[in-house]
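For this view, one protein chain was removed and the others were kept in their places.
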Amino acid sequence: MPGVSIRGLRKRYGDVAAVDGLDLEVKPGELVALLGPSGCGKTTTLRVVAGFLAPDSGEVWVGDRCLSSPATVIPPERRRMGMIFQSYALWPHMTVAQNVGYGLRFSKDGRRGVPRSERDGKVTEMLRVVQLAGYEQRYPGELSGGQQQRVAVARALVVEPEILLLDEPLSNLDASLREEMRFEIRRLHETFGITTLYVTHDQSEAMVISDRVAVLDQGRVAQIGTAEELFERPRTRFVAEFIGKTNLIEGTAERSDIFVRGPLRLRVFDANLTPGPVVLSIRPHQIALGPASLAPPSSAGENVLRATVLRASYLGDAVDYQVQLDGGDLVLRVAGPVTRRFRPGDAVALTVLQCSAVRL
Amino acid sequence: MARELTVTLRPLPSRLEGLDRSAPVWIIAAAALLLLMLLPLGWLGYLSVSGEGGLTLAHYARVFTDARLQKALWNTVVLAFWSALLSLAIGAPMAWLTARTDLPGKRVIRGLVMASFVTPPFLGAFAWVMLAGPNAGYLNKLYRGLSGAEAPLLNIFTMPGLIFVVALYTFPYVYIMIVNTLELIASDLEEAASILGASRLWVALTVTLPMVAPAILSGFILSVLQALALFGSPAILALPAGFHTITTQIWALFQYPPKVEMAAAFSVPLLLATALLLFLQKKLLGRRGYAAVGGKGGQRRQIALGPWRQPALVACLAVMACAIFLPYGILAKAAFSRAWAQPLTWDNVTLGNWSFTFLSISTQTAIVNTLELGILTACVGAGLATLLAYITNRRLIVGHQLLAFLALAPVVIPGVVLAVGLFIAYTRPPFLLYGTLWILFLAYLTKEMPVGYSQSDATFRGIHPELEEAGRILGAGRLRVLGEITAPLARSGIIATWCFIFIGVIRELSASILLFTPNTKVMSVVIFDLKEEGQFGAIAVLGLFMLAVTFLAVVLMQTLLGRDVLGARPSGGSG
Partner (left out) sequence: MRKLLVLSVLAAFFGAAPACAQDARVEAAKKEGKVVWYTSLALTSSEKVAKLFETAYPGIKVEVQRTGSQRILQRVMQELQANIKNVDVIHTSDAGHYVLLKEKKLLMKHTPAGVDRFPPSFKDKDGYHYGLRATVNVIAYNTKAVSAAEAPRTWKDLLDPKWKGKLVTAHPGYSGVIATHVLALVHLHGWDYFKQLAQSKPMLVQSAVDPSGVVASGERPVAVNGGEYTFYQIKKKGNPVEIVFPKEGVPLVISPTAIAIFAPHPNAAKLFTDFIFSREVQQVLADTEGLYTGHPEVKYPADRPKLSELKLLLVDPEELEKRNEEIKTRFVEFFGA
């Protein structure tokens, strides 16, 4: 099972650079999500990897083969990949069995063509795996969205591709089905272990499904890492804002671990800041809330701040607070437990448990 | 890192390995298109400025100073403008009634409009001669009988008469444009107005009308274009009244001795005028060619006409009576009468017209020629159009936008002008095609390419590229994907293209009239010849035959596509 290596990829459409110097290493058997807002270049990258687009510069390697370069692009039919499209792309004039079995006929470039006698067996088996046993003779038009999606998955997997590409496959499904299918896809990945690239704009989906997530911003990888790394330690402002909710405060780094903004002084753990302007990111749940009267005295290492509650919204499993810091106009969002609730106007003490800072 | 050390570096793949084997096919298609159009137009332009001693503008000078030619120009402008206006006045309300209100019998009305769309205008003109000739016309006779008056009620051999007949067969263009637009607009905006207390008419005028304004203007321009290029109707109605239009004048310039340079010089302004109009139309509507009205067509509630239901229906039927019932009726009568102007009594009924027409060798040859050319042009045209539409839709070669433009460009060239260009290009070496069916084939192919391309383009827009990409990623090459995936899905669309082209060919007159020779006559030309001999019975027979073949093709298309020529599902109503 080879890995995918994208090196210095660039692709322009007219004046717009859709992909602008993208580097990505996908380890063999890994599932990497390409996550980002629309226009960030994730679909373009996927299509270059699939061979539908030629790069302006840069290369795509799969294992030890260079499949795409500005000079040459190996056509899609010879790349030994599988792809699941956003629209599923099931052929309406063929039955489910014919759809799924389509790719089994071809043998070239190391792909084994499957003899006719075995094809039906493989199709049946794969349909069973995606829980569509017995649907062989139906037509795509007769199936629900979820069923169509599973046929698409079966079709891509049955040819045993080296690389699997998924282009927002769940975006056409309704919310509950989407949740269910996320786990399905993860399960299939763990069963077959194919190196996979998964494009999505939905961050919870990316975090559930993938081994690592690559956040794309304006045609390049802003940060790649596990869900935890991205969430806890975002390395750019964009990533901090894109993944989860956060409070962003602009200020200055005084020493390698001290953040200053006006009267506000905070210690940033595990930081290696060079003096200069930085942006501080504090997640709402990284702040502990307590009554002002019980707060420990303010000291340099404790990150304790005083504030007043502006608004409190009861969400059922948590309370969402907006608090205003004393001595300034900074408003922070804090997530608090339902067990200890505060009301607007209450004086509170905030303890910043963790935060991360990125250069501006 | 470990992986890099163990990798065996292969040289970058050579050019050939990645080369798509299907590339040459695309290039050839592109080249063919270039040759078909540029050669005739090139010769046309060249001849219009060539004189005894080299290049000259003398021909153009004559065109603009000769009183007769000026009159022809003026007549054409008058005809085009007024017939387009009339088309608008008929087509727009009918479109609104059909698409937006609870008019009864909508399916029937749509079907009739479609029939009007495929009726050759020159047949309509013939029929109206028999209906409204000032003395022998059926309607006038009726009027005189009922009222006892001397003077006729209608005289079809006048400019208003010509305008009327032309409008009857160009209003479907306006109708189609507006109906399609209205079907894209959700009725929320109109409902909002109604809730506020506006009457139906007020809503129509102040809310609906502005939204379809671009489509209306576009339909107007299309009608002008159609009227400009017509030859048959003016030849039948204007010449007996003693006035020319540009098209008939160009045709007259071909009489012996032919003044081809003058014809060329006359053709070029016509060509420029149509090009300008089309440019205007495109600007109005943007790239797509229909009004870009935002909205997915949502819910469309029908406006209740109330007491106006029946009158509206009657009005629509009255229009269709003029376009279909009366003309077809009189053609049928003439086909079976010895003397068309006499009442249909037992001794007037005869099958003689039928035997005369179908037993005549020249008619038989013409029918065979027409069908042969129709089938050949439709097959080649559909194939070429499909290929081109595929190339441009999937952006397979650099400069595909230019290709799309070229495929649609012939719509700019009026049939007569195209014929002049082809005549000049192909009555001299290296391609001496005059006198063969091939010159007619070229004319038809060029003329019908835009229609064929548009339909093919629509077909491929309806086939998501991902359907083909899915095949390719699974291991099928581009050509295999074309054959196993694209072709079956495009099949009905391709057949529709075929039918469109076929219908266009069998009724073509304005180019055929200049390019035919006695051996290469087609049905429309025979009909025209028979007119010059006053053989109305035979004309009626051939005309009915032509209509029958046309309707057969239309029915075929309708069954295959599941929708009618005008783009609506037969089940009608909201999408």
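For reference, chains read A and B in written order, and residue numbers begin at 1 within each chain.
The definition used in the following text is that a residue touches a chain if its C-beta (ideal position, glycine included) is under 8 Å from a C-beta of that chain, and two chains touch if they have at least 3 such contacts.
Bear in mind that the values here come from a model prediction, so they are computed numbers and not experimental data.
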Ask   = Any idea which chains on screen the missing one touches?
value = B
Query = In the complete assembly, which of B:Gln70, B:Thr206, B:Gln310 or B:Ser362 touches the absent chain?
reply = B:Ser362
Message = Given that one chain is not shown, which residue among B:Ala341, B:Leu396, B:Ala458 or B:Leu556 touches it?
response = B:Ala341
Residue touching the undisplayed chain, where the options are B:Phe126, B:Phe243, B:Phe266 or B:Phe502 = B:Phe243
Query = Hey, which of B:Gly42, B:Pro104, B:Pro210 or B:Pro258 is the one touching the hidden chain?
reply = B:Pro258
Request  = Please give every residue of subunit B in contact with the chain that is not shown.
outcome  = 68, 133-137, 157, 238-244, 248, 252, 254-258, 339-341, 360-362, 427, 432, 434-435, 517-519, 529, 532-536
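Just so we're on the same page, only the chains that are shown with their structure count from here on.
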Message = Quick check: in the complex, which residue numbers of subunit A touch subunit B?
response = 3, 50-52, 64-66, 69, 71-79, 81-83, 85-87, 89-93, 102-103, 105-106, 108, 111, 155-156, 159, 165
Query = Touching subunit A in the complex: which residues of subunit B?
reply = 3, 7-10, 12-15, 17-18, 20, 464, 466-467, 469-478, 485, 488-489
